[in-house]
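Just one protein chain is left out here, and the rest sit where they should.
For clarity, chains are labelled A and B in written order, and residue numbers in each chain start from 1.
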Amino acid sequence: GFEIQTEDTEYQLQFHNLTQMDGRFYTQAEQTPVHSTFLLPREWYIFSGRLGKPFEYYVAIAQGIDNVNLLDSYLNVNFDPRMNVKIGRYKTPFTYEFYGLGINAMPTPERSLFYNNFGLNRDIGLMAYGALYDKRFDYAVGIFNGTRNGYVDSNDFKDVAALINFRPFTKREGSVLESLNFGGSVNSGLQNSVPIPTILRTNVPTTGNTAIGPQFLTFNSNVRENGLRSLWSLHAAYYYRQLSLIAEWQGGYQSYAPASDLTRRTRLPVDSYYVTLAYFLTGETVSGRGVLKPNRNFDLRKGKFGLGAFELVTRYNYLGIGDQVFTAGLADPNLWTNHLYTVDVGVNWYWSQFVKVYLGWQRAEFGSPVVYAPDRFQRTSDQLWMRFQVYF
Amino acid sequence: GFEIQTEDTEYQLQFHNLTQMDGRFYTQAEQTPVHSTFLLPREWYIFSGRLGKPFEYYVAIAQGIDNVNLLDSYLNVNFDPRMNVKIGRYKTPFTYEFYGLGINAMPTPERSLFYNNFGLNRDIGLMAYGALYDKRFDYAVGIFNGTRNGYVDSNDFKDVAALINFRPFTKREGSVLESLNFGGSVNSGLQNSVPIPTILRTNVPTTGNTAIGPQFLTFNSNVRENGLRSLWSLHAAYYYRQLSLIAEWQGGYQSYAPASDLTRRTRLPVDSYYVTLAYFLTGETVSGRGVLKPNRNFDLRKGKFGLGAFELVTRYNYLGIGDQVFTAGLADPNLWTNHLYTVDVGVNWYWSQFVKVYLGWQRAEFGSPVVYAPDRFQRTSDQLWMRFQVYF
Partner (left out) sequence: GFEIQTEDTEYQLQFHNLTQMDGRFYTQAEQTPVHSTFLLPREWYIFSGRLGKPFEYYVAIAQGIDNVNLLDSYLNVNFDPRMNVKIGRYKTPFTYEFYGLGINAMPTPERSLFYNNFGLNRDIGLMAYGALYDKRFDYAVGIFNGTRNGYVDSNDFKDVAALINFRPFTKREGSVLESLNFGGSVNSGLQNSVPIPTILRTNVPTTGNTAIGPQFLTFNSNVRENGLRSLWSLHAAYYYRQLSLIAEWQGGYQSYAPASDLTRRTRLPVDSYYVTLAYFLTGETVSGRGVLKPNRNFDLRKGKFGLGAFELVTRYNYLGIGDQVFTAGLADPNLWTNHLYTVDVGVNWYWSQFVKVYLGWQRAEFGSPVVYAPDRFQRTSDQLWMRFQVYF
């Protein structure tokens, strides 16, 4: 980032930017509405800093595929690192992959099936968080609208989201277990709205242009999410030398009902997990997922020649939704599936600490054939995935 | 704001930001589409400065509740403070509460019923303005599209907006009358469009997400604003020591017709006024409404302890629309009312000159019961109002 600040460091303005450009190409041709396309999944303009020491601001405007909207906007009140208060719109503390990992620093280009379709994403509310016991324990607990990635609530009830993370050996420098993290998170609240998202997809967080990301389930148009949502996640993350190992088990239930009779509720369970493994071939070491500085930058100029850093990545990700989604008439079993897994294999190529290229393959295997164009079905979806990312 | 400029001060770039986060909670539950919700009424990114002394620019992009759009974009040509010329999109000179008071510096969180529903808001056009007689007299007169908060015109005619303000005793330093302001403003022009706004609400300027702000009148869908609009306002504002006293009497008429027969016009009169009173309990003094620097900042750290500044606020606001709105078939008298008042009582808590918190209560009392959900009516609406604001 670029920065201007007063000499006493009390007042500060930073500018950061995240640019992602994807090419997503499918072996299955003539899908609709999904197409093989170049796209810009994220373009973030971030302004952050301080207005005197305890008062930190962070505002970000973002392009997501094809429209611009507010991403983050909050005031952080930091009198003591053991308890900060955050007011505004920001990342909710639900799932480690979301709260703990920046999208710019993920081993895989996008988050999991569970997060994309059941995560709370960003929301507006009030949160307390901090680090206790010499930074061995992190907590965050907040009250939010509960409308996934939303800007206003669609009911009078507010949601709770909370996360804890332990790093018991963080003070044992050099230990094999120094960068071991584990913990859990929850999200719960009453809902009453059209399902968000209505279309469940493999690679698109919450909502977004329908040309992007194969679909595996669409709720019928008369379905409402109505009643209690109660979701949880358990996570473990381990970083050692060149290795990143991240795993999460995610589940819970949401309640649905037909718009014509909101008392006829169905509790729909969901169960999911993923395991991500990443390893640097070029010797760079990690203690978490942040900005990675290659040992040598990618450079073609004489005297500065270098190839950058290479990191192998793989992820297995399963998601299953209860059979009630079909038996209770929430979705059409002839068109959609209620369970699937995806496998990602790829390589992150870091040109410098600011530029990263991902090249990978993703296979999605559906529990039953899903429609990919009128009257045409696929049991698997194969995708070549190319991403260029600039972050500073 | 943060600033970079050349040493000769001829060239300048400033960055300012306004962030507002609200909690609006109603005693009336299960309203629709209105909900008790957290929301971000405003998130403004402002870039301004100079390109050589007479040429000043100001551009701002804004999030309003749930979408991003251009707020301001203008060139100000300033060869002489007695006559500036402003070209582009900016605040129109109609009503003192809008032209004279920044939303960040208002005693109440939002402006009046009249402004929210009948004010011109921002518009595109050309304006001349300046200060004469040793700054004892301000004037502004401009030609605009006349489309409230719009980006293009919906007819070929242009509107006029103009404001004058007297501060006869502004040079008598220390006098009890030093900061007395009074004056008036007008807005007039031919219109031909769907009414803007179509739904009249207590707390939402012009348009915006329907989940925010109780509704008291909705024009029937076949109604057009067609013909002359002629609105005026008289204002007085008085600032002395800890006291702010602002009052405005606002009225005029708009013309409406059914889309099926635009010659069957109805002139609909409107009459409104408000009185706002604000008083600093903690001794801060005011000579207008601008950035307020508390005598002590809110701080919990040892040696820097302070509680910030507290300002009590109250406002009474009445709005009445002619009975023609019902008798001429412009709106349904069984669902809506044509007169109401609101009372606000609250406290502004200034944490620093950059951070402000408002906590208040608003009661709206409707002339007749209005619908708040299908087949359900309320005669009053009570709202707990919480606002966090960062402005720098």
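In the analysis below, a contact is a pair of C-beta atoms (placed from the backbone, for glycine too) under 8 Å apart; a residue touches a chain by one contact, two chains touch by 3 or more.
Just so you know, these numbers come straight off a predicted model, no measurement behind them.
> Which residue among A:Glu10, A:Asp66 or A:Asp80 touches the omitted chain?
A:Asp66
> Return the single residue from A:Ala247, A:Val355 or A:Val370 that touches the missing chain.
A:Val355
> To test your reading of the contact rule: which positions on chain A touch the chain that is missing from view?
Touch set of chain A with respect to the missing chain: 2, 4, 15, 17, 19, 21, 26, 29-31, 35-40, 43, 45, 61, 63, 65-68, 209, 211-212, 297, 299-301, 351-352, 354-355, 388, 390, 392.
> List the residues of chain B that touch the chain left out of this view.
These residues touch the chain not displayed: 4, 11, 13, 47, 51-52, 54-55, 57, 59, 61, 68-70, 73-75, 79-80, 87-89, 124-125, 144-145, 150-156, 158.
Convention: only the chains that are shown with their structure count from here on.
> For chain A superposed on chain B via Cα atoms, how large is the rotation, as a multiple of 5°?
The C-alpha superposition of chain A onto chain B needs 120 degrees.
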